[in-house]
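Notes to accompany the following structure.
Every protein chain except one is present and positioned as in the full complex.
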Amino acid sequence: MENILTVTNLTKYFPVEKGFLDRLLTSQKRFVHAVDDVSFSMNRGDILGLVGESGSGKSTTGRLCLKMIEPTSGKIIFNGIDLSGMGGEELKRFRRNMQLIFQDPTASLCPRIKVGDAVRHALSFQGIGTPSEQIERTREMLERVGLKPWSNFYDRYPHQLSGGQRQRVGIARALVSNPKFVVADEPIAMVDVSVRAQILELMIELKKEFDLTYIFVTHDLAMANYICTTIAIMYLGKIVEIGPKEKVFGSPLHPYTLALMSSIPIPDPRAKIDRIIPKGEIPSPINPPKGCRFHPRCPFSKAACSERQPELVDAGEGHFVSCFSSRE
Amino acid sequence: MGIAIVVVLGIMTIFSPWISPYNPIAINVGPILSPPSSQYPLGTNHLGQDMLSRVCSGGSIMFQVAILSTVVCLIVGVPIGLFASFTGGYTDKIASLVMDSIYAFPGLVLAIAIAAMLGPGVLNMALSIAVVYVPSYFRMIRSQVLTIKELPYIEAANMMGANKRTTLLRYILPNVLPSIVAVATINFADAILTAAGLTFVGLGLPVSTPDWGWDLTYGRRLLTSGAWWVITFPGIMVVLLALGFTLIGEGLSELTNPRLQK
Partner (left out) sequence: MSLDIDSLTVEYHTLAAKVKAVDRVSLSVKKGETIGLVGESGCGKSTLGLSILRLVPPPGKISSGKIILNGIDVVNCPESEIRRARGKLVGYIFQDPMTSLNPVKKIGAHFVEMIRTHEPKVTREDALRRGQDILEQLGILPERIDDFPHQFSGGMRQRVMIGLALALNPSLVIADEPTTSLDVIVEAQIVEILKHLKESLKLTLILITHNIGIVAETADRVAVMYAGRMAELAETRELFDQPLHPYTQALLNSVPNITKKDQVLSWIPGAPPDLASPPSGCLFHPRCPFAFDVCRREEPTLIQYKNSEVSCHLYG
């Protein structure tokens, strides 16, 4: 079990664009607290699910790990190498070790570039191999993700493929340069329900074959439960609960996790659903609540919750939760 | 359909030296201001020049000017548009400022001002028209690039390690191309009208060159004396040519849209 990624106190604040008058009249800057003091570590072969709703910061966290966005503060250590200072050419070359699979299979492919070329670019932009080697490898990759025979697909344009096929192209593109670490941003959200499991199976097979480690960003708890080994529940930029899947989904501790789990629709008409619906709505990340970010909506909140922010506390066997009232 | 019009007019222009019954410049070929007749099917103007010949050959200047000005616009406007909007920041702000200032002037007025400064000649005419139209290319490209820049596939290109030049040329430009084509053809048509306008007010070309604009100028004046044919036929030609290019433009923008190819 070797460590592949350690993220410490990762924070990202995005400045809020101000209108002209606001800039004249107020000097105060406002920020979107997208990711706030997030820490976790991953071992080789883990599949970490970053689970949350909109505004939770899960997508931003994924992109921060790849340094596609510059963190405001915090450390990212990948395979022992500190990514904090890295930039420019060095970062570009490092990119071959870590890649991103996008959510929207249509929007993530340039409509004017043939699908085969789109995948080959992942090699040619990095200067990996000779052109003929690149083409050979691309063909192999296309077939590996199920687009067989490659000759049926290489010269096609994205709009000539189905949604599922386009997503496979996205996967091929991410993996063709042989990265060790892949962040998948809602990779199946925009794919038909009956095809999703196939894409997930493909990702698992590829993981075994190429020895990959994944971060899986999603709002779909059921899917996260299916594929991930570790789960981190995020709310308004913070991790509120993290641990092995069996613990987080099996015995959830944080009130938000409980609310999430009770909200999922169950495809079984006989299921009894006891919903815990938190009051109100997700507040704006520009002005997150003081203290525990969930406290205004939490059915279990006490005085302490509005004063201090809870830390992630060990609840046993690798299961951590940040809550003053977590039930045991 | 647009292609048909343009091709016909193009052929007419190119072959004009052969099909013009009379030398279009030669004056006093026929009686002054005679209405359309079998000998002079489109009549003659105040200088005794045969209208048919003038109509046939007048197009050549139009084509030249329009093509030249479009080429200049493309060479200047497209790269500036691409580079400025992609780079953003001050480059973008300055370029936009300049372009917007030019754009603020009414086209014909600006063209007249520049043509007056530069003096007559096909090249100068083309240049003055080009200056007027560059902003519209710039704006179109800028709005496209700003939209495309935010799309996931550009982020993907970045992830793969594409440098700025490659991203611009291989990922952004091909997607902007259809709108460039559309703008180009519309502007082509507009350029023709502006060119006609320039010669209409007496700028840009020496008097003797056969040109629809000149004919329109004199035709207007001659209208009051009842010689309707001098202005009508060149007028129709100008409209037809502009229409032809507009139609081509629309056809081309549909053609180059990959989604419509299946």
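All chains are identified by letter, namely A and B, in their written order; residue positions are counted from 1 within each chain.
Rule of thumb we're sticking to: a contact is a pair of C-beta atoms (placed from the backbone, for glycine too) under 8 Å apart; a residue touches a chain by one contact, two chains touch by 3 or more.
Remember, predicted model here, so these are calculated numbers, not experimental data.
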{"item": "Touching partners, among the displayed chains, of the absent chain", "value": "A"}
{"item": "Contact partner of the left-out chain, one of A:Ser59, A:Gln99, A:Gln134 or A:Gln165", "value": "A:Gln165"}
{"item": "Residue of A:Asp37, A:Glu53 or A:Asp117 touching the missing chain in the full complex", "value": "A:Glu53"}
{"item": "On chain A, residues whose C-beta touches the chain left out of the figure", "value": "53-54, 162-165, 192-198, 200-201, 219, 221-223, 225-226, 249, 259-271, 273, 275, 277-278, 281-282"}
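The rule we apply is simple: only the chains that are shown with their structure count from here on.
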{"item": "Sites on chain A touched by chain B in the complex", "value": "66, 68, 92-93, 95-96, 99-100, 102-104, 107-113, 121-122, 125-126, 157, 159-160, 170, 173, 177"}
{"item": "Residue ranges of chain B in contact with chain A within the complex", "value": "151-153, 155-163, 166, 170-171, 174-175, 177, 258-259, 262"}
